[in-house]
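The structure follows.
Showing just some of the chains, left in place.
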Amino acid sequence: MSIITYDIIQHVIIFGKERGFKMKSYRKELWFKADRRRKLINITHQVEKCLQESGIKEGLLLCNAMHITASVFINDDESGLHMDYENWLEELAPEKPYERYNHNTYEDNADAHLKRTIMGREVVVAITNGRLDFGPWEQIFYGEFDGMRNKRVLVKIIGE
Amino acid sequence: MSIITYDIIQHVIIFGKERGFKMKSYRKELWFKADRRRKLINITHQVEKCLQESGIKEGLLLCNAMHITASVFINDDESGLHMDYENWLEELAPEKPYERYNHNTYEDNADAHLKRTIMGREVVVAITNGRLDFGPWEQIFYGEFDGMRNKRVLVKIIGE
């Protein structure tokens, strides 16, 4: 039985000293209801709160839209740029005329599917020393392209 | 001797209660041969089968095209929308005239590289309670833009 005791101590040493660690996972949904059809919402602070709640110090964080007419992306929190995104996405995938799209038989949101495709569904962020491992201007946004109803973002973190 | 018992109980508590766990990894290639140049193929069921096979309950799943003229993306399984994707991608990055592109010296698939860039190479999906942690309409697609030959998708899962 003393063999067992020693074994466990060894085990702890191995996990601590050799940079191996036990994994944890964390999951949370963030809910949003945009007050107009299209809106960019800075969710960096909410994602940081998830990370704190998780207690995870090293790992990867996935943040994705759970709806296919919305996006999670990383860019600058600058209002001029956000106007540029609006204009540019309307150029690349205009909302109207609705008849432009085959998808718009019972729906009117084909453009939102295409806009979200440009902007991306998800981001994966490195977690280092318990923080989002970001460059100087990186901010996480929820990009809503078919709003005015409750929609969700998933935050999933795995690591130590 | 009571120390020994205590050690073992501690150990179980750490792995069970505090959500630490041992990691597993899983890898599989899915092969496709699209019967035309461009095609969107719903692969959600095949990816779910990989997940079941892996036995992983908590973690992250990466699914990526292994070819640079193909995409893996998440959106709606609706035929009108798929026609819209075809028309829209042809607007943004037309297949012809082939001479339009510098890449098309020995090849004719420059447009496929660009279309795949719009649609994305990969998706990362959260695994929760042994399932793809999806919103209501999320489906995984293989987007082929230079088909009629055997091409591969990689599924890699890490977690507990």
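Quick notes on this structure:
The letters A and B name the chains in turn, as written, and every chain counts its residues from 1.
The criterion applied here is as follows: a residue touches a chain if its C-beta (ideal position, glycine included) is under 8 Å from a C-beta of that chain, and two chains touch if they have at least 3 such contacts.
Only a predicted model underlies this, so the values are computations on that prediction, with no experimental measurement involved.
The complex is a homo-oligomer: 2 chains are shown here, and the full assembly described by the structure file contains 3 identical copies.
One rule holds for everything that comes next: only the chains that are shown with their structure count from here on.
Per-chain Cα centroids separate chain A from chain B by 17 Å. Contact residues on chain B toward chain A in their complex (touch as defined above): 1, 3-4, 7-8, 10-11, 14-15, 18-23, 58-60, 73-76, 78-81, 83-85, 87-88, 92, 118-120, 123-126, 128, 133-138, 158-160. Chain A meets chain B in the complex at residues 1-2, 4-5, 8-9, 11, 22-25, 27, 60, 62, 64-68, 92-93, 101-105, 110, 113-114, 116-118, 120-122, 124, 152, 154, 156, 158.
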